[in-house]
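With one protein chain removed, the remaining protein chains of the complex are shown where they sit.
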Amino acid sequence: MSLHVDGLTVYYQSLRGDVKAVDGATFEIADGEIMGLAGESGCGKSTLGKSLIRLDPRMRYLGGHATLDGTELPIWNDRAMNPFRFEHVSIVPQYALSALNPTRHIGKMATELLASRGFDPSSHEKELRRRLELVGLPRDVLHRYPIELSGGMKQRVVLVLSSLLNPSLLIADEITSALDVSTQRAVGELLVEFRDREFVKSMIVITHDLSVLYQVADTILVMYAGRLAEKGPAEDVVHRPRHPYTRLLLSSLPEVGVRYEHKRLRGIPGRPPSLLDPPSGCRFRTRCPLATERCKECPLFAEVEPARSVACWKAAA
Amino acid sequence: MMAAGAVEAIAPAKPRPAPRSEFLYFALRNWKFVLGSSVVLAMLLLAVFGPLLTPHKPLSFSGPTQQPPSSDYWFGTTSFGQDVYAQFVYGLRSAFLVGALGGGIAFLVGAAVGFTAGYRGGWTDDLLNMLTNVVLVIPTLAILIIVAAYMNVHSYTTEAVLIGLTSWPWAARAVRAQTFSLKTRDFVDIARLSGRNTRQIVTTEIAPNMSSYLFMMFILLFGGAILIGASLDFLGLGPSTSVSLGLMMNSAFLSSALLLGIWWWFLPPGLGIVAIVGGLYVMNVGLDEIFNPKLREL
Partner (left out) sequence: MLTFDSCCKSYRVGAFGSSELLAVDGVSFEVGAGEVVALIGESGSGKSTIGKLILRLLRPTRGTIMFEGVDVATLSGRALRDYYGDVQAVFQDPFSSYNPIFKCDRVFTMLKSEYFSRLGSSEWSTKLERSLDAVSLNPGDVFGKYTHQLSGGQLQRLLIARALLLDIKLLVADEIISMLDASTRIDVLNLLAELKSRGLGILFITHDLSLGNYISDRTMILRRGRIVELGATARVFGNPLHPYTQALLASVPQLHTRWSELPRPRDEGRGRADGALVQVEDDHFVATVAA
């Protein structure tokens, strides 16, 4: 068992009160598994991803555990997490290279990153060059500045850097969203290749785009309004969704080949609830066509069949 | 973490306070703003009402010379028998005059140049940018010394105008940069598609978005003008026949007040300038924290 998360609850502080971004998340990721974490903007998927590596100052840990390869991650303690970061858990943030120092070239950044973690940069240089070549980057990329790289190249560089120490878990946060269609595929396929080559043991790929996850992920975890809705093999979640939210969401996505004049798609009525004051019980019940009295009680995220968990009274029955 | 409790206290009551009350909410809880504005306000009140409290005239040689502070002469007297308190409060008046007028002119010129350059772009921007840079690199104090020396400045109004006309460049640059980024926002295009012309767009769409910024800019220009005015007066380049804080320091210096230990002469004007300018700057730092949500302590 690579990653085991149990009852993780992380709130976000805002001027208007606590945003209940992640509430009681419980799931497992096996060795070699690429788990897609899907959901609409503001559903807490990014908070969940970040909380496994670093809580930003506005995030507040309220409870729960995360165990990686049998060791508990001290996610509530910023300093105690340090030995884990980069070496065991690593992240590719959404705008990674744009946030980095534009006056440093890539090679210098890599050296600084390794040195800051107490590694000898020269001992990793050969591997770094090998991997940069593997992802199809030109040899001189180490001497270039971030501004000289295209979006796709930047994401590849960050992907290589963040997985250089073969972490057990890599979190990729919306790394394909800002890319053009054609680069999206290349970067998506790289994620799978990194897993196949065992550069990383398992991965959490966070995106709002279910169709990207269908391409790269083995399993998909769907979040809605700070709670887990459904987890299962990608094929099953996409083609046999069990949670009403997943079902409605999938039926609202236009796909190449679907045309308005032939098939009219429908969105989900209403809008996602504010996480400052989410509905009691099942958080989807205000928009759910199947909601009953029972949904005022919070459904457990329970295994309904092997490798398949759903948080819905209807699905469990 | 300090405000966590306070945040929760307002949160459940209403979803979000309206912008105005939100400003007050944060303003009254920001000690920098409260401290700075209280000091400046106290100085302003002293400038307005201070002269009414004393029978002495600032320039009449009426009293005993070199008296330390007493109940008759609150701040003592100078070597010439002038009342230091009267000089101080009248000096505050001229300081506020120079600040308001000089800062005001610099503000207007800076804003006009900044908005025009930022919004029009192209060669207009190139031209105005050149002008701004020229005025920026000329050492303001040096040009003021030359102008003041040749033109024989008679009143604080003239001095303030001179200060105003030379201290606008950084303001123009700041406004230009802000306008540059705001004009690319879609609401500017929507306004244009609603039939609005350029002037309307600048005054009713772009400027209101920078109001907090413009306000802070004015405060800094105000403080800057007072400081420059005081320096000029201290160097003896201001109007020599009237009263100002800089001039007080100038006469105190020329009369060797420091050596003779007449601390009540040179201390009040110095402290006055420090209080106003320092108060304005502290207030500005506070305002920055109030307006900028990222700097608000959470």
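Just so it is clear, A and B label the chains in written order, and each chain counts residues from 1 on its own.
By our rule, contacts are C-beta pairs under 8 Å (C-beta built on N, C-alpha and C of every residue); 3 or more make two chains touch, one makes a residue touch a chain.
All values derive from a computational prediction rather than experimental measurement.
Every shown chain touched by the omitted chain in the complete complex is listed here: A, B. Only one residue in the set A:Q94, A:Q184, A:T219 or A:S309 touches the chain that does not appear here, and it is A:Q184.
Of the options A:A110, A:L137 or A:I268, the residue whose C-beta touches the omitted chain is A:I268.
Contacts to the hidden chain, counted on subunit B, fall at residues 15-16, 19, 185-187, 189-196, 205, 208-209, 211. Against the chain not displayed here, subunit A makes contact via residues 40-41, 151, 180-182, 184-185, 188-189, 208-212, 214-215, 238, 248-250, 252-260, 264-268, 271-272.
Heads up, the rule we're going with is that only the chains that are shown with their structure count from here on.
Subunit A and subunit B, compared by their mean Cα positions, are separated by 51 Å.
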